[in-house]
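These notes are about the structure you will find just below.
The excerpt is restricted to a subset of chains, each kept in its original location.
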Amino acid sequence: MNLGRIIGRVVATRKDDRLRGIKLLLLQPLRSDQTEIGGPIVAVDSAGAGASEMVLWVTGKEAAIPFRRDVPVDACVVGIVDSADVSG
Amino acid sequence: MNLGRIIGRVVATRKDDRLRGIKLLLLQPLRSDQTEIGGPIVAVDSAGAGASEMVLWVTGKEAAIPFRRDVPVDACVVGIVDSADVSG
């Protein structure tokens, strides 16, 4: 599971029917010290993430789990991060 | 999920039976600022993508979801992108 920040939106009017009604977010992957890693990816959302929030996201087929049906997605925001702290 | 652009076609006459009738696209992966990232890959299409359109695509087993049956594909175009905007 990875950390990231919501930085924008993707709009796609013509799309696979299973994606209707699902918001597409532009997400910048982050390291735990909140520096950027790689470029932005597109993710869907099951946690109600808002603009510029730090989030927890998953990749792969498990990204479809929150939708309780088969949707063709491979990245999903599953939580809003309050803190990510290295201990000791 | 990733962004990309349709740049060509792949033709394969001899292939696994489950791929019959499925169009094979040559797709250039893009960053959200539309610069290229890596080299072209081959993807199938469930969104009716045309030449040179900017698209949204997924990887992995979820690429088979739009076909509602087991097809041996690992990359699928699932939407035509109208815009991918960084906010604020």
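Which chain is which? They are A and B, in the order written, and residues in each are numbered from 1.
Just so it is clear, a residue touches a chain if its C-beta (ideal position, glycine included) is under 8 Å from a C-beta of that chain, and two chains touch if they have at least 3 such contacts.
Bear in mind the structure is a predicted one, so any value in this text is a computation, not a measurement.
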item	value
Identical protein chains in the complete assembly, only 2 of which are shown	5
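Please note the rule applied: only the chains that are shown with their structure count from here on.
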item	value
Where subunit A and subunit B are represented by their mean Cα positions, the distance between them in whole Å	20
Contact footprint of subunit B on subunit A as seen in their complex	7-16, 18-19, 24, 26, 39-44, 51-52, 60-61, 63-64, 70-75
Complex interface listing, subunit B residues touching subunit A	1-3, 31-32, 37, 46-48, 56, 58-63, 65-66, 76, 78-88
